[in-house]
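For this view, one protein chain was removed and the others were kept in their places.
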Amino acid sequence: MLLEVKDLNTYYGESHVLQDMALSVDEGELVALLGRNGMGKSTTLKSIMGLVKPKSGTVVYKGKDIAGYPPYKVARVGIGYVPEERRIFPNLPVLDNLAIGIKGGKIDKGNPDAWTVDRVFKHFPALKARSGQKGSHLSGGEQQMLSIGRSLMGNPELIMVDEPTEGLAPFLVKEVRDMLEDINQTGVSILFVEHNLKVAMSLAHRLYLMGNACLAFTGTVEELDAQPEIRAKYLEV
Amino acid sequence: MSPTTAMYVAQAIHGLAYGMLLFLVASGLTIIFGMMGILNLAHASFFMLSGYFCYTIITLTGDFWLALLIAPVGAGICGLLVERFLLRKVHVQGHLAELLLTVGLMLVILEVVKAGWGTESMMIKMPNGLDGLISVANMTYPVYRLFVIGLSLVVLGIMALILYKTRLGMIVRAAVSDADMVSALGINTPLVFMVVFGFGTWLAGVAGVVAAPLLTVFPGMADQIGMDAFVVVVVGGFGSLIGAFVVALFLGELNAYGIQFIPRLAPVLMFAFMAIVLAFKPMGFFGERE
Amino acid sequence: MNILETEGLYHDFTGLLVLFDVNLEVKEGERHAIIGPNGAGKTTLFNVITGTYSPSRGRVTFKGKEVTGWKPHKLTRVGMGRSFQITSTFSRLTTFQNIRMGILSKRRIRFNLFRKVDKMQNITEETDDVLKRINLDGERNLPASMLSYGKHRSLEISMALATDPDLVMLDEPTAGMSRDETHNAVELIRRLTEGKTMVIIEHDMDVVFSLADRITVLHLGRIVASGPPGEIRENQTVKDAYLGEVEV
Partner (left out) sequence: MRNNLSRWIYWVVGLVILAIYPQVVGIYYTNVFVGFAIFALYAVTLNLLLGYMGVLSFGHAMFFGVGAYSTALALTHIQGFPLLPALLVGGLAGAMLALILSPLLVRVSGTAFAMLTLAFGQLIFVLALKYREVTGGEDGVGGYPTPSFNIPGVVSIDMTDQINFYYFAVAVIIVCLWVLWFYTKTPFGSLVVGVRDNAMRIDYLGFKLSHTKAVNLIVSGCFAGIAGAIYALFQNLVSTLGVLDIGTSFAPILMAYIGGLGSFFGPIVGSGILHLLEDVTFRITEQIELVNGLVFILVVLYAPMGIVGLLRQAKAKWFHKEKVS
């Protein structure tokens, strides 16, 4: 197991937003986290990332418990984070946005698999043409690519992507979906939150479904397909 | 050149020198606010503290240049410690707690200074060679004020280099808009915060030493510049260096000419200016966020 | 008779045009749904109608009176109420206090400084009455932030209705609700908006088709179709723009 989360409990003030959450991601896997609004999907990612401090539970990454680490330490063990709303740096040009993602500021020349700006551009050709532009001047789709590219610059083994297709025009949804698959092919594991069921089901190897603050279902796409009542209860509206 | 013109020019240089000093103080304040959301009310206290360090160093060694080198570093170290051991601890409680903590700090520093150095005004002699007047094109300029302008420009240049040409600067600019995201990319933001806080107080310290011979060193020496620096940050826009620069120079001139022509209303002018700007642009001229 | 009309409404965010010549007509007493894919400008249209923004161009008419550019509080006072897509309650106040805000507004009690609000029996009774009707009487004294997601959403909708508006604008009232919760919310909305006019933004087609008398489809800032549900279901443009996509 690359990542194994167990009994994770997180509170916002007094409300218990994650209750004994558990999930795992294997090397090379593409795992989707599904559920309705307000069920705690984003909070799960944030709790793993250390952006929200979980009250109890373990987050084991490559055999090491990283629960309660500050975000930068979580990033340094090899987890990349692509947040909701992308959160690119609006006043920095595209190149600098990417450069910030480089761990320690230097690209590891000894590692042939290390991500470079050129390699990111190969995956996201649209960004190359905009490399001198400020982040705030990019379209929604370009910002999404930049945000993913930025996290890849740190050579993560796992990236966590929160709502990659939200608010994107339909033709871009497919494009971003394909890019995620593409990146997964290069060996990066992906844990993503998605509410477009079509995207999630076509992309994921395995699914987690969140009910109110806790896990409701886990299994493969086929298994979920075989259980229409679960789908209806937790996903369809 | 007519005497009137000469007077105008002299005032302009006065204003420029003060504006530059103001910028040194305000730049640290605005970066700290932009990155950490902390309105550091104790910022000007470090300015004053550095002035006292300068006094002590000069008393011990007689060397102004040594004081210029060491005193700001001393203030900067105090800043580092404050960030590391006080502000970081209350960060989770939100900005009000941080603000109040800096108020407490301001009171404590002031009282410590009074206890340590007394409440008397203490003169700092201008360094040799800078205390005279220089005459160019039929006009005389006070050398020290030109030196203040020059030194500030140098510091400004170094700051711009760091901010726009180094990775640290890039990180700082990114963190001003979204510090959490920077952290999620693997950058030790608590360390960056500490360094920036230290750097900001160092800048205030430099201003403190440079201002010491002009203002003399006394417990109230930071009052005006501290207040002015807040106006600069607010009017220029929270977190905006360019805004701080423009407004600092403007306020410097406003101050200089105001004192010349309407001595009683000069400070009022400044606050009125701020009120008007805020009435129309609550974020300040160059500010982007609350 | 139309209770709400927009004529040639345009709105842009610094150069980005999000509403383009929108002519919306809402008849008195009807349940009108606005649908469209993400980014179509639905919430922006709501915001322009309810006074969050002034439109760049065009007119808004409410109850026969031009209200273009009116501020939200003024619109509320003449009988427009709205709820929000992102739950926007008074988080530290109790459920009871939240609803009471709406009741106070309905009763036009604003600057009353001479009585304790807790001692105003009629207000308390009316608030409790509303709480019962929306099935939140069990959570009466719980801070809004402690409510479950579904109940918090109900509170959000009910606050808009507590002011007793003639026209209710609901922005994705069932967003993120489970099927049961959605079902309850729809019943609640149906019950509470009896005899009122309602405009609703909704993604759930079941809700839309079960609730709406008329549907307007917004796509890329323009109205591409408007009509009764049956007609909309068969409309090819609509299918292309929207309905085709939501199927899983």
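Per-chain residue numbering starts at 1, and chain names A, B and C are given in the order in which the chains are listed.
The working rule: a residue touches a chain if its C-beta (ideal position, glycine included) is under 8 Å from a C-beta of that chain, and two chains touch if they have at least 3 such contacts.
The shown structure was predicted, so the numbers you read here are calculated from the model rather than taken from an experiment.
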Legend entry - Where the missing chain makes contact, among the chains that are shown: B, C
Legend entry - Contacting the left-out chain in the complete assembly, out of C:V26, C:L104 or C:L147: C:L104
Legend entry - Per the touch definition above, residue among B:G104, B:G118, B:G132 or B:G150 touching the missing chain: B:G104
Legend entry - Absent-chain contact - pick from C:T44, C:T89, C:S154 or C:T182: C:T89
Legend entry - Residue touching the undisplayed chain, where the options are C:T6, C:T95, C:T163 or C:T216: C:T163
Legend entry - Chain not shown, touching residues in chain B: 39, 86, 89-90, 93, 95-97, 99-101, 103-108, 110-112, 114-115, 227, 230-231, 234, 238, 264-265, 267-268, 271-272, 274-275, 278-279, 282-283, 290
Legend entry - chain C, residues in touch with the chain not shown (by the definition above): 50, 71-73, 76-77, 81-82, 88-93, 97, 100-102, 104-105, 109-118, 120, 123, 159-160, 163
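By our rule, only the chains that are shown with their structure count from here on.
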Legend entry - Chain closest to the assembly centre - both centres taken as Cα means: A
Inset, instruction - Express in whole angstrom the distance between the two chain centres, defined as the mean CA positions of chain A and chain B. - result: 42
Legend entry - Averaged-CA centre spacing for the pair chain C and chain B, given as whole angstrom: 50
Legend entry - chain A and chain C, separation of their C-alpha mean positions in angstrom: 33
Inset, instruction - Flag every residue of chain C that touches chain A in the complex, lowest number first. - result: 37-39, 145-146, 148-149, 174-179, 182, 203-204, 206-207, 245, 248
Legend entry - Partner chain B, residues of chain A touching it in the complex: 49, 51, 70-72, 74-76, 81, 83, 87, 89-92, 96-97, 99-101, 103, 105, 150-151, 154
Legend entry - Touch list for chain A against partner chain C, complex: 13-15, 36-39, 166-170, 197-198, 201, 212, 232-234, 236-237
